[in-house]
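Here it is, the structure in full.
The other protein chains are all here in position, but one chain of the complex has been omitted.
On to chain A.
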Amino acid sequence: MIISALLAVTALVLLISAFNPGFLERKQKPSDLTIQVILRSNEGDYWQNVVLGAQAAVKEFGITMYMTASYEEDDVEGQVQAAMQSLITKPDAVVLGASDDEAFAPFLKAAAERHIPVIAIDSLLTSGKTKSYIGMDNHAAGQEAFNELAEQLEGRGNIAIVPHAAGGINGKLREQGILDAAAKHPGIRIVDRVQCSGDRDQCTKAVSQAMHKQELDGIIALNTEASIGAALELKNEQAGERVKLIGFDSSQELLEMLQENQLQKLIVQNPFSMGYLGIKYAMEAALGHKVPDRVEIDRKLIDRSNMFWKDNQKLLFPVVQ
């Protein structure tokens, strides 16, 4: 009798399921996944490009994405708070563009406790466990920047580096790369290091002070704001031709000034790929697949002559307007 009842119930369930596809589905499909993206900013071409890449992946894989981003790039506390809050919604994976390494240690711990894989993009995190890091090799980028400047200066001169307070771990790595490369070029001396924070005006001021303090042949600016600030100062001083400037990242302003030869080279990442791959690997990690520990995004050296090449156009001007 019990067996008969069981059989009848099973048959009923199967019948219902046969007429309502998805009734018995428990299997995880990509379309059921929710991925939380936490960025340290959503302003500027760089981060908008990250978002575009993430959106391309969302469309391709048919997943759900939630995004939070700080308004201020250096609002570490706010970002950590937002990240912790996002864990309450139990996302299947987190893509994190962190503003700070140490501050995120409790978050990484909490995520690990909940078995939520974290994919770090843009900034490498060492304070906790992440599934993967997707971004540029910042140390190598720093070296490249220095070598490029050394070439511009033909192997001799005094230079200054302009790091930004919000540069975080990326900035530190880039700086380290510069210092390591500088050790091999005795003809070039790093005579000053001017840190700026906040907006470009402060960077402009800082660079201006440095230029008045000593004679500079070259400057390396370590992020977008610093690069814009330095370039604007050179433009003001009409020293663009004389003082060589190597910058990081791109913006329309920077490109405009690159065309005007206010700065010579820009080291540009591919944030679109970063956003895309971030979502892609987050999805795979959530599905339990193996993902590489580290994915390096190619960087490009942009100058006046190659900025309008076909493939660079899409990289530098991603949004059609």
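Keep in mind that, in the parts below, a contact is a pair of C-beta atoms (placed from the backbone, for glycine too) under 8 Å apart; a residue touches a chain by one contact, two chains touch by 3 or more; residues count from 1.
Note that contacts and distances are computed from a predicted model.
Enquirer: The hidden chain: which UniProt name fits, "ABC transporter permease", "BlaI/MecI/CopY family transcriptional regulator", "histidine kinase" or "TonB-dependent receptor"?
Expert: The chain we cannot see is recorded in UniProt as "histidine kinase".
Enquirer: Determine which one of A:83, A:108, A:255 or A:291 touches the chain that has been left out.
Expert: Residue touching the absent chain, from the options given: A:255.
Enquirer: In the complete complex, the non-displayed chain touches which residues of chain A?
Expert: Looking at chain A, the ones touching the missing chain are residues 4, 7-8, 10-12, 14-15, 17-19, 21, 52-53, 56, 59-60, 62, 252-253, 255-256, 259-260, 270, 272-273, 276-277, 298, 308, 310-311, 313-318, 320-321.
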